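Of the protein chains in this complex, one is absent; all others appear in place.
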Amino acid sequence: MKKSQKILALIGTNIPRVDIQEKMTGEALFTDDIQFGVKLLYARIKRSPHAHALIKSIDTSRAEKLPGVRAVVTGADFSGRIGLYLKDRHIIARNRVRYIGEPVAGVAAVSEAVAEKALDLIQVEYEPLPALFLPQDAIKPDAPLIHPDLGEYEVVNFIFPKPGTNISNHFKIRKGDMKNAWKNCAAIVENEYYIPHIQHVPLETHVAVAKVDLSGKITLWTSSQSPFAQRDLIAKTWGMSPADIKVISPYVGGGFGCKAGVTMEALPVLLAMKVKGCPVKLRLTREEEFYTNFVRQALLIRLKMGCDAEGNILAMENTMYWDGGASTEYGVNITRAGGYSSTGPYDIPNVKTDSYCVYTNNTIGGPYRGFGMSELHTGIEQCVDELANKIKMDKVAFRMRNVVESGDILATGMVMHPTGIKACIEKVAEAIEWGKPSEPSAPHKKRGKGIALMWKAPAMPPNPGSSATLKFNSDGTVFLSIGGQEIGQGAFTVAAQIAAAGLGVPMDWIRISKPLDTDYSSYEWQTVASRITWTMGNAILDAAKDARKQIFKIVAKAWKENKKDLEIKDGIVYSTNTDKKISLKDFVITGIPKKKDQGWIGGPIIGRGKFMPTYVTGLDKDTGQGKRAVVHYTTGAQGFIVEVDTLTGKLEIIKAVSAFDVGKAINPDLVKAQIEGGMVQGISSALFEQLVFKEGVLQNPNFVDYRIATTMDLPDKMESYYIEVPQDDGPFGARGIGEHPMVPTIAAIANAINDAVGIRLEGPPFTAEKLFMAIKAQNKSVD
Amino acid sequence: MKMHTINFTINGRKESLKVSSNLTLLHMIRENLALTGTKNGCEAGECGACTVLLNGEPVNSCMVLAVECDRAEIMTVEGLTENGELARLQESFKNLNAVQCGFCTPGMLITAYELLQRNPHPTPSEIKEALVGNLCRCTGYERIIQAVEQASGE
Partner (left out) sequence: MNNPLPRLPEFEYIRLETIEKAAQFLKDHPGEAAPYLGGTDLFVGLRDRRKQPKYLVDLKHLEGLNSLTFDPAKGLTIGARVTLNQLIDHRDVQKNYPILCQAAKQVGGYQLRNRATLCGNICNASPCGDTIGPSMVYQGSVNIFGPDGTRSLPLEDFFLGPGKVALVDGEIVHSITLPLPPEGSQGMYLCHGRNKLSDLAIAAVSVLAYPDLTSASGFRFRIALSAVAPTVVIVEEAQVLLSENPIEPSHFEKAAHIARQSCKPIDDIRSSAEYRRELVYTLTSRALNQVWDSLQSV
């Protein structure tokens, strides 16, 4: 049997999820389910009612005296700053608050009720400062500074803050000759779009439990996409060794980016330091989740695009103002990602991009499934539609003409790798019967079709590492130790699949070592960026290779054969030369006895593997040019058929189709599950979702008024396809697919709406009200 | 606060507890009984993650006081599995990968289980209507609806 055939048995197969049984029975453990016994203390947080103010005084004396209160902390207790890319955030506000909901004091007490009472006893005196709620206001030269000390903050070398302003990153691309490019354009479109703040809405709110022992070592149980990053960030913040911090992370009840990095997890740590030996739990209420946790940054995007008479896009000017909120410690890199991917999946010779990360006094912006790409593509893909319209070219044909292809020089100077985006477009166009009108169901209803493309690269530092360890047991089963988290996407299943395929053992021999525990699990940067299947997969394959090497060495020595003639299948080592066989279970722990009882060969097998991209280069600060901006891009397309009731504005999705190039679908059904779930989240963001702020006060911090899609809001028909153009640096050619399915959704729906009723709204959500009002205004202007 | 003694049956097991007036059924299940399969998603009756059966009817356990459960029969997700055997509904959720993060799953299963008791062969639109109070952020619902349909088939 050929090697490739053997792998096919596991790779590309719908292996059942390894976590399914536990999740069916209620046994699956989430952070809030862990039992801590009677020593457990409960934390509650006093939060700022002001969007921007100086803290004149905090009096905690009455709270401290309340029976049952064990610890009270304020900003005075800790001066350090925390942040993934830019250390601009205090764990608890010091001297100044910058958004409504910012922690100003914390209490640990014997119950949540006592902690709440204590909060009421804490007196805080504020001196309100002028606050900024729009990035376009915050960038004005005379705008008050939200972070006057920006110049002193520690920052990574690929983020460029502008001290003395509210701009915490400015990413630029300068490519080609803009002046002449515009002159050669037959059509130019200029548009502005606004994509509001939204929230991740995991069904499990944030929860963290911290315990500090007498020697100062920290244990932190968290619902986390990033146990290692949390450990390392907390270590850095407190100047500790990562070895003295242990982060344990069981199953995560939904992440979508909001459980990456450190958000609220440092708060119980700070409290636990004051009550050594007692675990301190902080669980956010749903309302706190809404108004204090990281949100998807709002974006104001101004686009200018031009093409020649044949429909070749010649130039793009893309200016993005990201509403980073009160801290941009994580958000700065979203604005960088928005910058280097700012052309969308198009080959454009002349590009000028300015992506600004702007401080405001809104809730902190952070990573959200798509990492800026949904927002960016909402602008680009509508603009592309408009441009095609303007030169009267079919929108699919226009896209096929301009889309990126293998070998294209991208806006950053990187050379594009092979990609299946054209196949994705064709698939989607075919599935929605592009070009063929769809009959509305009633005379007052109008139907339209829309399509949108996308690309997205894993956005991360240049060198995030992954590792994996394979430890055999005496019956041949294997513990796979990884640091990639199971957040619902199926990471554990795919990890086990890759390990089984890589080793040559049955799938059910692989056991994931869980929960993730930074003391025992193998290092992983973070479960973000749709990178886990790709990067962790590579590390697992490397570990399998290492284990096989050890295995072959032992067997070859015992059998006196050439290592090259050995293979493993179904857990049995065999020789292609002599037909000899030995099961792994017979020697992976004990080794193989030498003949005539003359000793032993081998010993316990442990496979070690790693992966880290070593080929991503820096980009020039002023031009954004460099050899390789990112590892690779996943591409895809979505198409929608919508029907608009012109008398109410209500929108129905008749059909929704996705196609993405995943390189290799290791578990096709899980790939489809990602596509479906992501598309519905995208639909939800397109139709319903917006965090409505009034002077920084969130008006809808609950499910009553922050509506998300329910079972009733699904499209009548949904189809998901995947294309497989292999990725050269991916395991079995695989690329990520976690975030991508919600990236083109808003734009595709916007384009379908435009096709149906000729309207373009400034931005989502495309509520019935907005559609109705726009239709009404349109009718008036026609009259 | 006065404590009230309540006697009830949960997943077929008899229990007796002393509870305060303001303890919700959700917290009683999760904290006093450590049946942590039932999840706390919003404490406002909006998300359905805490759904359990109270005297055979699905309720948001965050919207019920423990003290009201004297002589009640309660069933949580843990009660769906008998002797480690998955119920038919759980099997179809498993077959169709109708689960991702798993946090909404217990509530989803309980609501769907009761639907099938009441209406053994629901149409897809009846399933959608019955599950409208159970939010899921991962799956996009489609597979969940299919799984309920599959479980209802002969």
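As written, the chain order gives the labels A and B, with residue 1 at the start of each chain.
Just so it is clear, a contact is a pair of C-beta atoms (placed from the backbone, for glycine too) under 8 Å apart; a residue touches a chain by one contact, two chains touch by 3 or more.
Here the structure is a predicted model, which means the values were calculated and not measured.
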item	value
Contacting the left-out chain in the complete assembly, out of B:Ile10, B:Ile29 or B:Val67	B:Val67
Contacting the left-out chain in the complete assembly, out of B:Val59, B:Leu80, B:Cys101 or B:Ile144	B:Val59
Omitted-chain contact residue, chosen from A:Glu27, A:Asp59, A:Glu116 or A:Asp394	A:Glu116
Sites on subunit A contacted by the missing partner chain, in the whole complex	44, 47, 49, 100-101, 112-113, 116, 283, 285, 287-288, 291, 647-650, 688, 692, 697-701, 704-705, 707, 709-710, 712-713, 767-769, 772-773, 776
Residues of subunit B in contact with the chain not shown	1-2, 4, 20-24, 27, 43-46, 48, 51, 54, 57-60, 62-65, 67-68, 111, 115, 129-134
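Note that only the chains that are shown with their structure count from here on.
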item	value
Computed distance of Cα centres, subunit B from subunit A, in Å	30
Residues of subunit A that touch subunit B when the two form their complex	16-17, 19-30, 32-33, 35, 200-205, 251-256, 285-286, 487-490, 669-670, 673, 676-681, 702-704, 708-712, 714, 718
Subunit B residues touching subunit A - in the complex, by the definition given at the top	30, 34-44, 46-47, 49, 76-78, 80-81, 86, 90, 93-95, 97, 99-106, 109, 127-129, 131-132, 134-145
